[in-house]
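Note that this is a trimmed complex: some chains were dropped, and none of the rest were shifted.
All chains are identified by letter, namely A and B, in their written order; residue positions are counted from 1 within each chain.
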Amino acid sequence: MSQPFNNVVIMGNPADAAAVETVAVAVDHLCARDLNILVSNQLPAPSAPARQAAVEDAELPANADLVIAVGGDGTMLYAARYASQHNVPVMGINRGRLGFLADILPEDIQDSVDAVLNGDYAQEARMLLHAEILRAGETLCSGVAVNDIVIKRCETARMLEYRTAVDGRYVNTHGGDGFIAATPTGSTAYALSVGGPIMVPHLNAIVLAPICPHTLADRPIVISGQSVTEVQLVENHGADADVSGDGERIGSLAVGDTLRITAAADTVKLIHPPGYDYYEVLRNKLYWGRDKRDRK
Amino acid sequence: MSQPFNNVVIMGNPADAAAVETVAVAVDHLCARDLNILVSNQLPAPSAPARQAAVEDAELPANADLVIAVGGDGTMLYAARYASQHNVPVMGINRGRLGFLADILPEDIQDSVDAVLNGDYAQEARMLLHAEILRAGETLCSGVAVNDIVIKRCETARMLEYRTAVDGRYVNTHGGDGFIAATPTGSTAYALSVGGPIMVPHLNAIVLAPICPHTLADRPIVISGQSVTEVQLVENHGADADVSGDGERIGSLAVGDTLRITAAADTVKLIHPPGYDYYEVLRNKLYWGRDKRDRK
């Protein structure tokens, strides 16, 4: 019987001891199967598998059928950005507690990973965002994000003022701590902390959420996933703002620059073991149904 | 030259003196054109046009090309629910201040209405929600709404407990004051007051928002416009809950009953005069850019 994934890449956060330990467990388990296993050269060498020392994480998924990310959701975001460029699906093994994205627990590696490798899994595509900083019509830099593109300003005590436009139409001029554009996947991350809604994963939508807006009526807006969002810093502020994707720095936004945000051309394919249920993850992560306050 | 609308129906809120006055102005203006004008028999008789006394508002749009609703957004919701059943577009004239839906001011009747009647207008389709109360598999009653379907409980001092499922999958068990399912159009109405996001009008999405949820992490969820939402009252509460659409009562939800909410088969077509800009309406209605607090 053919198996769906023959060439498997393993990535993980080398600074996370629990993740490194789980990588070893996962590799041990995978080595018992007839697979080509490549482990990221960022990780300490586990006992068994071959590794391609010269290959950067960015290129690692190039010839793979599957990327297994071991760690928290942060590791999944990292692996997913690279895997999406090569159209390789990603599966996440968490190191202790369930993640939104990394949904296999260490104790379930045997059952869940085997099920997936035997072809018993669910695959779904998730939108990524693409952001580029434009100055005088030229692209200065760009990046992609699975969760969110964020604008903030380093000078912490002052307000950031920016203008937003969607599909070329002016939306609003905002003052506050910054700005988030989030995918449905990212709607349960930072955007949730600033009052954004939860958006189901398959929704073709992006939420634009101001961070600590000065104006109380400046609320999150959900726009189409096809829309183009442009954000400009307002003239009369000197300092630059930082732009990041999934928490990784993309570049600086100066006055007059435009940050242009669209759905990325690529999506990331997530592999889930049998029994995956988005709402169950949500209930678990947000402690739904377990509030302890009494109310008559 | 042919004109796009020959048979025009006028509806308005008879209890709203400003609306009744604006109806008279509008009818006077329309009578100068070669149109068949029908005025709702709910309204006091203006001087000129014919009226069909025997026709209910529900049937009035049947042979019309255009419904003009005169009043606030509440009147637009009323007219839109009827017009949508006959696939007739609706245009709104407000009575003093701009509405989200009724976007022609009395002072602009001449210019804006003439432009529309001459064929210079924008038309857009807005989703409606359909809600039905099911008991033992049978439909007890149903209704449609342009803005929102709301569940609340009359016994004001006690909490409502209900379960939600989307497309047959269990989402959560909620406790609180009630539940709102809102269209993008309704996202700036009641749903906004309970912490829901703004959704742009053309988004194919529905927001499910708990009202004053007991659990602080029980947040609004944006789902696909194709999804089916089912809400059930939790077993151990005796009292019924009220279900309404756009603020009009649909029926009572008893323990064991299911409220089933989907996008309605029909949409409502809105007619806007030239220059209509959704974001401008939003900025105007929400006082964006005009907060007066100073922040350094």
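Assume contacts are C-beta pairs under 8 Å (C-beta built on N, C-alpha and C of every residue); 3 or more make two chains touch, one makes a residue touch a chain.
Note that this is a predicted model, so its numbers are computed, not measured.
Total copies of the shared sequence across the full complex, per this structure file: 4, with 2 shown.
By our rule, only the chains that are shown with their structure count from here on.
If you average the CA atoms of chain A and of chain B, the two centres end up 37 Å from each other. Taken together, the chain A residues at the contact with chain B in this complex read 157-159, 166, 169-173, 175, 187, 192, 195-200, 202-205, 207, 214-224, 227, 277, 279, 282-283, 286-291, 293, 295-296.
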